[in-house]
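The structure appears right after this line, and notes come after that.
Every protein chain except one is present and positioned as in the full complex.
Which chain is which? They are A, B and C, in the order written, and residues in each are numbered from 1.
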Amino acid sequence: MIVSDNNSGVHPKIMDKLFQANTGHVSSYGNDSFTAEAIAKIQSLFTGEPGVYFVLNGTAANVLGLSSALRAFEGCICSYRAHINVDECGAFERFTGSKIIPIAHHDGKISVEDVEACLHAIDNEHESQPKVISISQPTELGTAYSPSEIKALSDLAHAHDMYLHVDGSRLSNASVGTGKSFKEMIKDTEVDILSLGGTKNGMMYGEAIVVFNKSLDRSMKFIRKQGMHLNSKLRFVSAQFLGYLENDLWRDNATNANSLAQLICRKVLEIPGLSIAYEVQANMVFIRMPELWAKKVSDKYGVEVINGTDVRVVASFDSKVSDIEEFITDLKSLLN
Amino acid sequence: MIVSDNNSGVHPKIMDKLFQANTGHVSSYGNDSFTAEAIAKIQSLFTGEPGVYFVLNGTAANVLGLSSALRAFEGCICSYRAHINVDECGAFERFTGSKIIPIAHHDGKISVEDVEACLHAIDNEHESQPKVISISQPTELGTAYSPSEIKALSDLAHAHDMYLHVDGSRLSNASVGTGKSFKEMIKDTEVDILSLGGTKNGMMYGEAIVVFNKSLDRSMKFIRKQGMHLNSKLRFVSAQFLGYLENDLWRDNATNANSLAQLICRKVLEIPGLSIAYEVQANMVFIRMPELWAKKVSDKYGVEVINGTDVRVVASFDSKVSDIEEFITDLKSLLN
Amino acid sequence: MIVSDNNSGVHPKIMDKLFQANTGHVSSYGNDSFTAEAIAKIQSLFTGEPGVYFVLNGTAANVLGLSSALRAFEGCICSYRAHINVDECGAFERFTGSKIIPIAHHDGKISVEDVEACLHAIDNEHESQPKVISISQPTELGTAYSPSEIKALSDLAHAHDMYLHVDGSRLSNASVGTGKSFKEMIKDTEVDILSLGGTKNGMMYGEAIVVFNKSLDRSMKFIRKQGMHLNSKLRFVSAQFLGYLENDLWRDNATNANSLAQLICRKVLEIPGLSIAYEVQANMVFIRMPELWAKKVSDKYGVEVINGTDVRVVASFDSKVSDIEEFITDLKSLLN
Partner (left out) sequence: MIVSDNNSGVHPKIMDKLFQANTGHVSSYGNDSFTAEAIAKIQSLFTGEPGVYFVLNGTAANVLGLSSALRAFEGCICSYRAHINVDECGAFERFTGSKIIPIAHHDGKISVEDVEACLHAIDNEHESQPKVISISQPTELGTAYSPSEIKALSDLAHAHDMYLHVDGSRLSNASVGTGKSFKEMIKDTEVDILSLGGTKNGMMYGEAIVVFNKSLDRSMKFIRKQGMHLNSKLRFVSAQFLGYLENDLWRDNATNANSLAQLICRKVLEIPGLSIAYEVQANMVFIRMPELWAKKVSDKYGVEVINGTDVRVVASFDSKVSDIEEFITDLKSLLN
């Protein structure tokens, strides 16, 4: 139960919505009332009328969203640990034909200074032209940007005719972790494109590309189709989002996951030799331990290990206190 | 109810399977028992151990499957009416970098002779190298190849170190329509790669790439991931296929759709001025009528029209006799 | 001497220019005075200040020029006989990720009506979006568009927010053949992008992309570099264009080639059983003959044959009357 939120199932309320959407024939490819309603709900989270495009998973949300902002000779600046750089088997390069320009991170976050250091390439035809900054909120290390940090990156991007993209596959967890609303984190900071996730937090499949920048919005429907992510029975993605947003189910789910991540922290710190590697601002905890121990833990649970010493555990929307206690007990006995 | 099988919902037995698969945490990305079982079930349909890779829709099944067989300087021969050529917004070209070599069709089918006429390009570096023949079974015009027609194309392909791909998004309907099993149509005819559909016939989402050629099989898992079609909660696609294959649900569904397509034919032929454009061997019926009438019908129902005169209607797994009768009555009054 | 103008060598005056440009060190990658002068010369042919980008061959001029006007989900309408469609090994698809939308031609030319028939796809996300019309001037069949025919295609393109591209690898021959200047054929007809050739007409290597549409111009230098066609010692391409344009060498060369093509026509028509397949408006002649004869001719000379009966011969800038007479004598004896 602590290996990954990707291993979790589907929240019952979302299952219900799938049932309710199974009403016989409706128009396909998103021309249905479920989709119209889900789009409106997502727009209302942010205010304004951003473009909303449902796709089938997070990799597609990232790659197709970024594709709207990039021509092939342009590049995307991101942390070298970014999911798009290391966990998507080169989907970005293949689909966009563009280059990823990886830079250093600080506890998962990238800084204005490090981005600025890449901008010397602008207008030099020998180098890919920096055009998008992509960040993850929360980061791959479980930390979160403050709205002002995001705004600083957005300002930098816009000052250079560039765009800011946010990989929000766990945006709910960042919202709960920082106490900031989706709107405060994304709309008010002038993010251009958002990958809005739900699968890790109780949905079955599906993610939304939210396009705030109107000039990028026009091409998105074609990119989604050419990108092989326009499903015929799209209402079933839309219906899940309806369930996800109804009565803030997303928040309840993320609150449970984040609280249990905090519980993991407290319990871990009671074990001699263990520490917490990065501030825990979402539902991921990196437990720092000697390399030999980390190897043992990884072998047993199949969890990810960063830098040889930082073991990742993840609390889910459906994790329970007893899961955590069980894991901690088990961990203690493993390390003894 | 006759516009498209894409407009249909999900069969209750498949909904049940989604519920049953919602068992808490299991390994993600297909490393779960539902997926193992679904793969075995599909393999047993064909015998042998073809590679089976679940993806999220038919465009992806086609493009990613074909990608396993093509390098960018090679090309894919298909009917110019093929779904990959006209209905996927250039997904093939973007993802593979290859060329489609479109040829004429005869009631939707391509012939050995027409393919042979393309083979002069082999070894001439100025032209894309023919490497795959792709056919649809049933075709986009509702006709179906006989096993011996498929075998002739497969023999031709293999004689030139090429591959044969089948777009089987409605393969169930072709099976029922021709009275041939999946194995007789695909395995015994030595097809190399199959897109095996289910969504149009009662599933919610998901399709399977079935790779019979072992040399193509090795790269498929990487192509699926890079192709943005490896879902984290893959068990929910697998579970649908389990429902689809259990007690031959696929056959019951296709039988209903095909029978109602035949009913449409009979009723249509009673209307003066209408005829059936192509042999109806699956669940699609093309009603031939004067252009003015076709325009009227298309405007009213939003159905596809081919060549200005051939109006496509499609019966679904959940269509009922009363749906057809209602449509026919309505059609008559529209045309009067 | 009649197989292809691609087989010819380099005009002595152009060789001289290569020598004269070999002046020791100058700035690389086009930041040199030869290049500045050659760009200005080309601009003055058309008036205004179109962007001029030297590349290394005609395929690159076509593909990179078109790339400036296309996003991957868009497509390029052209004759199915177009060089970009059949003679460039899929370079277009690989580099742009876009689809070619091939249409019928009439003696090599495409018509407004045939293009219009493709435009139904506009705004339908299931199909590649028509964005560029590409024509060849002269066509692959040796015919030429009149300025008013080009203007009609340009008007059609612009009315639909599309662009017009001209493959002018033999534009000199079309100019001489129609008596129209480069400006009359291209600038006055509001062409957006031109591939301006020289290699077939006396240069060693190199072609120019001329971009009339300012909105396409900005990305061209990056596309050329990413497209692997920015040479370090670019002055040697520029110097050739200086020689090509000086005292209208291009015109003298094309005049010789075209006159000899006319001589071929006259001589051919004296041979019983032979005719001229298409109007000869440049330096290519298609000699129509029975299939058996065509096979004989092709086997002997290695010339191209279209439709089994139309044998292509090409007169070059350096062809001589005696070359033609020799060929005709030889041909007569072969066919006896």
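The working rule: a contact is a pair of C-beta atoms (placed from the backbone, for glycine too) under 8 Å apart; a residue touches a chain by one contact, two chains touch by 3 or more.
A quick note: this is a predicted structure, and the numbers were derived from the prediction, not measured.
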Contact with the hidden chain (one of A:97, A:142, A:177 or A:243): A:97
Contact residue for the chain not shown (choose from A:16, A:87 or A:326): A:87
Residue among C:45, C:121, C:204 or C:303 that touches the chain left out of view: C:204
Residues of chain C in contact with the chain not shown: 1, 3-4, 6-10, 15, 18-19, 21-29, 56-60, 63-64, 88-91, 94-95, 199-200, 204-205, 222, 225-233, 236, 302, 316, 318
Absent chain, residues of chain A that touch it: 72-73, 75, 86-90, 93-94, 97-100, 102, 125-129
Residue numbers in chain B that touch the chain omitted from display: 29, 71-74, 97, 125-126, 128-129, 219, 221-226, 230
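By definition in this document, only the chains that are shown with their structure count from here on.
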Which two chains share the largest set of C-beta contact pairs: A-B
Interface composition of copies chain B and chain C: same or different, split at half: same
For chain A paired with chain C, centre-to-centre distance based on mean C-alpha positions, whole Å: 49
Rounded Å distance, chain B centre to chain C centre (Cα mean): 41
Where chain B touches two or more other chains at once, by residue number: 88-90, 94
